[in-house]
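Below is the structure I would like to discuss, written out as structure tokens.
Missing here is one protein chain; the remaining ones are kept as they sit in the complex.
Order of writing sets the chain letters: A, B and C. Residues in each chain are counted from 1.
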Amino acid sequence: MTEPLVAPHVLEWGYTRSLGPTLTAFFTGLRDRKIVGAKTKTGRVIVPPTPHDPDTGEDVDSLVDVSDEGVVETWSFVSHPRPKQPLDRPFAWALIKLDGADTAMLHVVDGAIETGSRVKAKWRDETVGYITDIECFVPA
Amino acid sequence: MSEDVTGIVVPIHLDYTYTPGVAASRFLRHIAEGNYVGQRCPKCKKVYVPPRGSCPTCGVPTDEEVELKQTGTITAFCIVNIPFAGQAVECPYVSATIQLDGADIGFYHLIQEIPYDQIHIGMRVEAVWKPREEWGTTTESIAHFKPTDA
Amino acid sequence: MRDVAVVAYSAWNGVEHERNEVEILMPVVRDVFDKVGLTKNDIGFTCSGTSDYLAGQPFSFVSALDAVGAWPPIVESHVEMDGAWALYEAWVRLQHGDLDTALVYAVGKSTMGDLLDVLALQLDPYVLTPLWPDPVSLAALQARAYLEKTGKTEDDLAAVAESRGRRVDRASGYIASPLRRHDCPPITDGAAAVVLAVGDRARELCERPAWICGIDHRIEQHQLGARDLTRSESAKVAADKAGASGVDVAELHAPFTHQELILRDAIGLNGATINPSGGALKANPLMVAGLERIGEAASRVLDGSAAKVLGHATSGPCLQQNLVCVMESR
Partner (left out) sequence: MANPCAIIGIGQTKHDTKREDCSQIDLVREAAKRALEDAGLTWRDIDAVVIGKAPDTFEGVMMPELFLADALGAVGKPMLRVHTAGSVGGSTALVAASLIQAGVHDRVLTVAYEKQSESDAMWALAMKIPFSPPLVAGAGGYFAPHIRKYIAQSKAPDDIGIKVAVKDRLNGVKNPYAHLHLPNITYEEVRDSLMLWDPIRYLETCPSSDGACAMVLASESASNAPTRPAWVHGGAMRSEPTMFAGRDEVNPIAGQECARDVYKQAGISDPRKEFDAAEIYVPFSWFEAMWMENLHFAPIGDGWKMTDTGATAIDGDMPINPSGGVMCSNPIGASGMLRFAEAAMQVRGQAGEHQIDGARLALGHAYGGGSQYYAMWVVGSEKP
């Protein structure tokens, strides 16, 4: 009986994602170093923004700017980051509720952290319109 | 003012370890030795090559190995003129389903050594192997099929 | 509604380096048929659950069909979801009245790819996937939120791990704080199959069919920051709709220890034996583990050891989608 075969297989593609009006506002905002949210008809501000109220599916009312500083709602510290992750040193994943927003967004935090910590976006020197234009959040 | 960001490119790279399976591995080991070995379904007695582990109509394992001749018949073909990512050969080429003598199903391979306009369904063909040192556990060990001299 | 029951269940879990999906699935399907003396030709409807991204190639469910022997042609459908949702689709289809039996199966080899990367593709492709968050880290965000809100501790999580047969090492480092290895599921390959039958047909096929008395599933917001991670509203609604009270045994699809606690809160399982199979903390074959929970729960009715049972399945990051299937003996 012979050994069954194995071989490496790579699934690789650079997906070209068109954004539509709402995400265009968000990503253009990132490039311009600001964070855009979407205000629902009930007045809640969703960040990152969606064209719809996530609770009901209704169209949102308008786009609004929110702060690039906010509060950590929950976090997890990772000692051994994986190669594709945003930082190559130990960091924390966190859900961050930015000032002016009613929902929290996922990003990474570099530095001491606990629930309730205030953190602020650290922008990359060169921003291009991508979620990693925020290199990470750091203690405010 | 710069223009709006209306699109992003998200690179995806995923690594897998592919396992063709027990039956396919056996088939490919035989190919590396220069043999076409199919498997017979214990229920319907049909011979599958390449075997994929099960008889697709009976849903049972095909364990019995059957060594096949390296001659067969073209059951369908097409002339490919369109280049695509990951392509193995240059255009134009002829991809055909070939049913080996003793097998009950055709598989895809290249037809060469004949002008394309002379290829027809029912044509008799035989395997042309690459040089021995290039054989391996892949059906690319067979360079192509060509019309039989007969 | 027509009375539909689980009449047979079979599964295989492990780490498989040799067989492909068809070769894993084939003996499971044969076994589930043998249990009730059926063949593929006796089946009215077939439905399966698999994912192309586990296999790393498109249309992987097409070749999986070769394990069944779809000839003469079969009435068949497929969901790109855990097999538990394939079972739901089959249950719905059997309500039409024209078909009396169904085969439901799921197969997946989670070990083929780098699963922690693969599962990052299950997230919003614009704002989440490009950060490549792994599922353990996301679960950890939920775990911390849950512990801080309820006042429970990592010891409570360890107790769950222990009762599911995991070796607990409180001194081990975090994988992603506050989760340690014993709080996380193993990466498992697997296949599972269930036969459903209607009314008298079910009674003919086995002595104690596990009658489905309620089945429901619900989904929630995708973004973790747009929902309350500390509770599972979707599991609660599904359980209420499915009539999940008074069950003897519950099989919960909780890949992480804290998720079992969240699900217990949501479903309200007073006094029920939970996860006698060990659940997803013992074996967590993606796309399969939810169907296995229903199968394992049904098995307690089939073997006469329980009168009313519950099988639960989850899908998506941090319990985004949940299905509850309640079964009973009659």
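Rule of thumb we're sticking to: a residue touches a chain if its C-beta (ideal position, glycine included) is under 8 Å from a C-beta of that chain, and two chains touch if they have at least 3 such contacts.
These numbers come from a predicted model, not from an experiment.
Participant: Which displayed chains does the hidden chain touch?
Facilitator: Result for the missing chain's touching partners among shown chains: A, B, C.
Participant: From the listed residues C:A8, C:V79, C:V288 or C:M327, report the one that touches the chain absent from this view.
Facilitator: Going through C:A8, C:V79, C:V288 or C:M327 one by one, C:V79 is the residue touching the chain not shown.
Participant: Quick one: which of C:N13, C:T101, C:S137 or C:S234 touches the chain that's been left out?
Facilitator: C:S234
Participant: Which of B:T73, B:T97 or B:Q112 touches the chain that is not shown?
Facilitator: B:T97
Participant: Could you please point out the chain A residues that touch the chain left off the display?
Facilitator: Touch set of chain A with respect to the missing chain: 5, 7-9, 11, 13, 15-23, 50-52, 54-58.
Participant: Mind listing the chain B residues that contact the chain we can't see here?
Facilitator: 6-7, 10, 12, 18, 20, 24, 28, 44, 46-48, 55-57, 75-82, 84-89, 95-97, 104-105, 108-110, 116, 121, 137-140
Participant: Even though one chain is hidden, which residues of chain C still touch it in the full complex?
Facilitator: 1, 46, 51-53, 57-59, 61-63, 65-66, 69-81, 85, 88-89, 92-93, 95-98, 118-119, 121-126, 128-129, 216-223, 226, 233-234, 237, 315-317, 320-321
We take it that only the chains that are shown with their structure count from here on.
Participant: Have a look at which chains touch which and call the overall pattern line, ring, star, complete or other.
Facilitator: complete
Participant: Counting only C-alpha atoms to place each centre, which chain is farthest from chain C?
Facilitator: Centroid comparison gives B as the farthest chain from chain C.
Participant: In whole angstrom, how far does the Cα centroid of chain A sit from the Cα centroid of chain B?
Facilitator: A distance of 45 Å separates the two centres.
Participant: Starting from the mean Cα coordinates of chain A and chain C, work out the distance between those two points in Å.
Facilitator: The answer is 30 Å.
Participant: Taking each chain's centre as its mean C-alpha position, how far apart are chain B and chain C in Å?
Facilitator: Averaging C-alpha atoms per chain gives centres 37 Å apart.
Participant: Among the residues of chain A, which are close enough to touch at least two other chains?
Facilitator: In chain A, the residues touching two or more other chains are 4, 6, 9, 11, 15, 17, 19, 27, 130.
Participant: Going through chain B residue by residue, note those that touch at least 2 other chains and give them in order.
Facilitator: Within chain B, the residues that touch at least two other chains are 8, 10, 12, 14-22, 24-25.
Participant: How about chain B: which of its residues touch chain C in the complex?
Facilitator: Those in contact with chain C are residues 8, 10, 12, 14-25, 52-61.
Participant: Quick check on the complex: what are the chain A residues that touch chain B?
Facilitator: Counting only chain A, the residues touching chain B are 2-19, 24-25, 27-28, 30-31, 128-130.
Participant: In the complex formed with chain B, which residues of chain C make contact?
Facilitator: It comes out as residues 16-20, 22-23, 26, 29-30, 40, 53, 56, 63, 65-71, 109, 111-114, 117-118, 121, 125-126, 129-130.
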